[in-house]
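With one protein chain withheld, the remaining protein chains of the complex are depicted in position.
Chain lettering (A, B and C) follows the sequence in which the chains are written, and residue indices restart at 1 in each chain.
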């Protein structure tokens, strides 16, 4: 193919075990282009990077450019982009030579936005060699894993993150209250393992319902059976807080004396309650505008050292969208579909655990208190 | 028990087969109260109502009142409450002698709100005798049903509702686009079987992505395989619509020439796109405030003759909360947990169908076109 | 309808709250027959039975007989049928005036088998008034229940059954070993809470694999990660036992020194290992003929006071088929479909628990040891 346009591309890194080279070749072939390996210097030891030079050829110049864009593995590094987040625009500050991400809806006239692929280099996370545990836990999202070991592993990770002074983000659905696990989560907050909590209206409502009436959606938590008239409790809980103006005010007035929300308020642990169209009420602290809620969540995501997601799909995906790929994320759900959905979004760091969140949190607290 | 307080309660209706009497007795016993049957006149034929008089006795007066509130089966009917909807307050207009429901967050100082149970009579829906089909389809939410018959039954129901001049509400998740079923749903709109559509940002984004690029989340729908660079398409689709200001404008300008959203615009079928914290973009028509979105959805719910829910959990539950119990609702999802969750909310009229939404819609259109 | 054939049917029992009368009426209407209520004496108090006399009329005599067969609520009680089990024939011993069930494949020429409905009376189990807990736990098969209470309830039930000197049957799948819960189950055996164990080849193989190598399907249980070469372990475990001739022999020779199977052997707790076409090996004790396996399981089923089913679908359904409806059955699985499938078979006594079997057994042991 003497007259086909081509370009020689150099790729450096742990090319083989990280899958980078294999991926580049897949893309080239998928686009009906060709390649020839001009050079391949494999690192002699486990730690040395390898170097490959591929001659990528295509049918014509636009085709070649499409291929080069597809592999996205070269170009000058202008500057490091701050706050990497999927599906956001990159805004360049030409005078200060900085770049950062920005949500589409926050882009303003006059911003210098990167369009196309020129001058952009994407550095995929390299899969760590010692990743066997994570890999094992992810390989198939399965409930059939030795659970005591999984809990111990996560406890160790939380200890490490706390020791490194980094934040742990907890993203929580109402099943935590329904299964009677809210006191265990509150205990994690007290122990300093949770730095910030994300949830919706429901988790807060049912936690307050349990503080006021002992029930969650009308089920008496101490007995596991429905209470006559209990279906009113969540509405009365909402009304009570609306009457005081905020959860914090109700805590201060001595109306709410226990529970997860009480613990968050008294330990001054920040929380974001994001609204959804399912909400009753909602509680005064709930941010009903979804764009505002995202804006409130984003800074916590950007600085999180780890994230633990407990029985929620909506908030899990919303948070997963905003977390940098480098943030270790644990997703606990009894429904394997939720765990798979989150893992599919693609960080090596996501650990899926298919288990009962109620029993899981009880064991995790025990492990961390030992 | 001569000195215990009691009250004689009269209950009228199809007491036995509807389960009303059995339910009342359960509640009395659950609350540790007692009853004696003073009278029971059973209807002689299938159509006659029965009459029961129970003497309900309790430990003391507050206990008795709690029991009477629990069974909620008597009292004067002041007026019919307009727009019955779960978890809403009842506002009474004393001069006009009317009553209607109102969301908690829309209650204003000075409103006359019903508190407690005095003077309230709840009339549960009676289970129709000929309900065997529905009952069968619900009994266990199962995928192992003869599907051709289920589709035929739903087609007949949609024909009846359309013939009666009532509205059909479609509540739709993005899987409808991903599975390639959007053209079938668009066909139902054209045939006049859908009066209004509820969805989120995603269903509209991916439908527009497929109209512009042939892909849904980057998967080429005509071939079922990913396109290199396809992960950008949904962002470009959002940007395109944002550039034109609205979906309707993009249709008018000839930019969007096909797809579900195009059909909704050209047939002047109304739609509500409700925001969530997962949204990219979002599209300009998306109502980002969740309370405003509920307010936009509510009038359509109140007048719906039937509702068909397709592969969505968030929008399904939000809509289910607002639909009156008398609205026939069909919930189609490949995940039995979604169908169970909706059925648990409790109308006899909810028909759960565990199936593949893509193949289901194709068959439904064929059935309705014959 | 003066010339239609009819028959007056008397029904006695807790007709309303047990649903018996409602069910009979449903059947009559479903078959296009009619009824008139000649008499209805409702029990005055909660404990008194009610009496109804219905005049059931039909189009002609065969139709009437079909209807009467359908409601199956009358006729003389010849004798009590021993060992009630679904889908079995009833064999009558005319000289001894006894009757018992027999599997279809065990019926022999000359047996007096009941055919048709004449002279048969079916007495459905009446739903107990105090059944609220069970009802709650079953109503919707949900993972969102307060788990600590569910565990406590089951522990109480097991204590009661043991105190009454009745047998507890455990039906177990291999996930119990994979999740690291086998030692907890072995502890229940030691504590006397399990009288007999049903399982397949896999549960025994992986338990022995873990005793010999510390792994289950090649996953090191103490670390939760795969061992290189571990995929051979289950085959070597099978081979080892085949070499010794039986699990019991390997225990006696000191080859197997720990684990669930070891505990069963040393405590002389009986077990039945039933074969399936998935089996590797199989182990010598596995009954490879499925009819013989049923015959081995049946006597244990007939005398079980309670049954606890842990993470198995095949063995659960096989056992459920053989258990009398009066046997309290607990089905624990992380997959709600399994729990639903078993509950659908229809005893009031089946309690479904959607949870992680590994964590569940750990908590159950703790509860029973306190």
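In the analysis below, a residue touches a chain if its C-beta (ideal position, glycine included) is under 8 Å from a C-beta of that chain, and two chains touch if they have at least 3 such contacts.
Predicted, not measured: the structure shown is a model, and the values here were computed from it.
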Original post:
Pick from C:81, C:219, C:293 or C:309: which residue touches the chain that isn't shown?
Top reply: C:293
**OP:** Would you indicate which residue among C:98, C:246 or C:276 is in contact with the undisplayed chain?
**Re:** C:276
Subject >> Contact residue for the chain not shown (choose from B:100, B:285 or B:356) >> reply: B:356
Subject >> Contacts of chain B with the absent chain, listed as residue ranges >> reply: 132-133, 136-137, 143-150, 153, 174-175, 178-181, 216, 219, 221-226, 334-335, 354-356, 358-360, 362-363
Subject >> Touching residues on chain A - with respect to the absent chain >> reply: 15-17, 19, 21-22, 25-26, 29-30, 34-37, 40, 42-46, 52, 129-130, 132, 139-142, 336-337, 340, 344
**OP:** Since one chain isn't shown, list which residues of chain C touch it in the complete complex.
**Re:** 27, 30-31, 66, 69-70, 87, 104-105, 228-229, 235, 238-239, 242, 274-282, 288-294, 297, 313-315, 317-318, 321, 335, 337
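Methods note: only the chains that are shown with their structure count from here on.
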Original post:
So which chain is farthest from chain B, going by the mean of the CA atoms in each chain?
Top reply: C
**OP:** Averaging only over C-alpha atoms, locate the centres of chain A and chain B and give their separation in whole Å.
**Re:** 31
Subject >> Cα-centroid distance, chain A relative to chain C, in whole angstrom >> reply: 42
Original post:
Considering chain B alone, which of its residues make contact with at least two other chains?
Top reply: 30, 337
